[in-house]
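With one protein chain removed, the remaining protein chains of the complex are shown where they sit.
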């Protein structure tokens, strides 16, 4: 979580102040649930809440230097602020009841911030996809001209992929919105399932099915996996922008703001630096999956090896992904598309992309596929090496003309036909947002 | 996919023969759909299917050495077996229409094989969890004695985690059961959405929302992520078996078959080698997530960099995970549990796990939490260093007795009370299988 | 290790037969060392060696099914072939003495096979780098035209990177060429450092500094890391080939063999499939680093979790990397370079790459850098947007002409000057092979 790649709301979200505030929220929810069950005198939580304790992160960290235990340090501080009533807090609970329920809240809410941004990105993509759904473009496989698509179709494909990413994050969000108030080793020795259910419900969480001392870490690993899949979807889009913008292609370009300088030595350069940046950040988000998976196999009823990992990756990954989504949205909205250049590149493909139509026509006419392939290939190869155009070569190839006639050949060279279904595909995709 | 870690059905599943058989199935399904739409004469597919072509993988690979193109090699072979009708196959299609729809079938079916095994493992775990749901055990956090649990509760926790793994795999299975019959760059230039839908439905697949030349690779990455999460769940179980079996713990042990030898030098040894093996294999399954994620960002309408990765990880990961599930099931079923030793270890904890009950009683009596903590700690520490038992120390501590009285102290030392909710937790977990 | 990506010598190298042969070699070397120290009667090893035992992998695996222990199965088989003398084998040794010393031999020798291939690749690159060291090319940063380089310079950069990869592999090769003959937990309880040193020297190995039951696994992790770095260097080269070959660039192309077909639907296509394949395989090799690192932290004096990982990654990674090196060498040797197209692309950059020379001349003339930058940028931007050429715009810009005069402007547009040092760089790099 470095300032450069952290949205402002995430700086606040992962602050010490916020964390301790959420801890107190959890303690009070648990306390109220215990009041309801008669384990704690009525009104304790309400009374403490009413005091609006001015929690001091600095003071808690000071206590922690002595106790080497964060939750005890926190409770000591709460006790020094709230007085004798505070002894009712944390009754029968273990530190992880607070820590893991609070982490669930923080991760759930960070995920919600991510989902809001993902929706915004999807909307931006939908607008641009519709805008360019009829802008012809040469499709490329292996970086080599293939058959025509439209620019909007390409964008719709990215929309579809990000829509799938959203669905996975939503599923993982349900998995992570799970806390525990179940005591030292998850047995409710001094608590009860009813207390836990009530406390967690107040926090918008469900209860862990079987707690150990902690909430199971496969839930967190699943969340980080869903984030990595979203980052990979962004990486694919950013990679394509980089291709579209390269000098020889020039089909689309990141917006270039006034005052921005591309290079200290080559002032004419407009580099796709946002897209390259997104590709790098995708590596960062992806890299968190392995440690998150390694965190799962805690020993017995838990060890604390997961904790240092989460202290680093939870803020880093959520804020980086949020930043990526914001940046991608800006990129999509500002993307400068050059239909003229798109058309030029399409034309440079020399209509070779109609070879499939010719091939099919030859097969339709009764020629075995492999023979037809040879006929098409020889005319295509000549055109490719600069000898005539593909269309003219075919029209001059007696064997081809004998089979198809000039009219059928002409019908094969039809861009509208090739793109006839694109509108449907794009709309089908955008409907799934 | 090495023989040692490959179940027999996976050897067959990922064979060349099987792959080419599935390719033919896809071609025929597409052909039939085109017959229905009038693009191909009626009866072609049925006629080819009736010939029960004796596909030869060897012959196809021979063709591939010349053409350097697998699908063309395959079609050449089909044409040499089926004759002139074969020219109708693959009409308007691109190689990836076949390859990706076939891969979808193979991955879907491999996933189904995995899900069957996962169900069997869940059943085995449920039986053992119920068997030992009242077998007391000392819970451990940080490897240190904490509070009592039961052996069945520990197993139920693993059951719950694997049940979540199952749910994720089921979701990813839906994502991967997606093919495409959409032509060179996904535009249906010589096909139609209707043909695709009909062909894929016959194969039990859905259509990719927006194809490029290929089905989008985030789907595959999601599947491999779900496998890694399952492997991590197994790793946690296997890690615990290794702990339970270690000499000083001795609470449970892998079944040791007649004739098996633990060590060439130390014949008395019974080593948890299955569990250790499972931990290693979990690393293998986990390692596939990164390349699967790196596969997502294909260039433009596709490059083929994903293909070599998938040729290796698709068979490796699915067969390794299936092997792991089989081995874990055998491990669970054969696990030798030692209730006597479990009880001995519980007793070695010296009832210190009742410290929380004493702490709560002191707080209940009106003492601030941190003061109560000091009282409990001093008696616990003495017991821990070998000076008296925790219970007797408390009974001899005037300050404690003054607060609680001997009767309340005695009530705090109650194992049944500590485990009162375990039955509910276990049954709640098993109900979620 | 799938046939498609496995060189023939690696198929043999990682066969069961080879492994058991190496095991026997280790046992006999250890036996001879013990003979020298008087622990075993003289001549035992020579006598067994003379029998040229017809080891049967099938028979050993059969024994293993009963014993569930590979080395005991092997020794049982040796005993049934060699008779009573075989009882002297393995004296005071533990299975890992054999397994780990044998693995060291196999990995060392596989590494040597890799190094031979890497040398061949370096030679091929050197030839092409020299061939094209004066072939001008537009350098690109961010995919955008920057300043001129030469094609040979680009190749020399890949040569330098692979030469570094070689040095790292050589260092890791020394680390892995380490065995142990130190008994159950590395204490030489029934052996001695002298026996170990003698036996290992005969095998071309050094002794582990401190063995546990096994050779330490950081050595293996270091080897796999060095392989991943080599694969990454190949990936960078392959990525560049893919860029050079893309339709709009067309500067270089993979050799296309007679009979090869690029696409079933678009017969004119020549796709950089070798390069794409290499990028995919680099992901596979890279993916082995994480499990290799996870293998390091074995419990106490060892657990066997590393074994399953190594059974898979040792053959997979070494053979895949060897395959990659072979393929890259073929790619380099066959690479079709198009100097005409290189020149055309250079020209498309419109001499904007001389902007730096103009900028420097302006600064030299006394203008502050940021002012000069503005002057250069305005002329460059006009040219970039199609309004005149950069050179002509400058010549028509009164402010520029006033500062520099037309002669100095002309001197700034000098390609030979820009590339004056390239020869030195290339030769300096190739000297480091």
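A, B and C are the chain letters, set down in written order, and residue numbers restart from 1 in every chain.
Criterion: contacts are C-beta pairs under 8 Å (C-beta built on N, C-alpha and C of every residue); 3 or more make two chains touch, one makes a residue touch a chain.
What you are looking at is a predicted structure, and each value in this text was computed from that prediction instead of being measured.
The shown chains contacted by the absent chain are A, B, C, with contact judged over the whole complex. Contact with the omitted chain, checked across A:84, A:201 or A:312, is made by A:312.
Across C:185, C:252 or C:342, the residue that sits in touch with the chain not pictured is C:185.
In the complete complex, the residue from C:70, C:235 or C:397 that touches the missing chain is C:235.
Although one chain is not drawn, its touching partners on subunit B can still be listed: residues 138, 140-147, 242-243, 245-249, 261-263, 265-273, 276, 290, 294, 345, 348-349, 352-353, 355-356, 359, 373, 376-377, 380-381, 383-384, 390. Residues of subunit A that touch the chain left out of view are 1-2, 4-5, 66-69, 71-72, 75, 90, 93-95, 183-184, 242, 257, 259-266, 271, 273, 276-277, 279-281, 283-284, 286-288, 290-291, 294-295, 299, 303-309, 311-313, 315-316, 320. Listed here are the subunit C residues that touch the chain not shown: 75-76, 79, 84, 86-92, 139-143, 146-149, 153-154, 156-157, 159-161, 163-165, 168, 171, 175, 183-190, 192-193, 209-213, 216, 218-219, 221-222, 225, 228-229, 232-233, 235-236, 238-240, 243, 279, 282, 286, 289-290, 293-294, 296-304, 353, 356-357, 360, 363, 367-370, 372, 417-422, 424-426, 428-429, 432.
What we mean here is this: only the chains that are shown with their structure count from here on.
Taking the mean of the C-alpha atoms as each chain's centre, subunit A and subunit B sit 24 Å apart. Rounded to whole angstrom units, the spacing between the C-alpha centres of subunit B and subunit C is 33.
Within subunit B, contacts with two or more other chains are made by residues 75, 90, 183-184, 279, 286, 290, 294, 299, 303-304.
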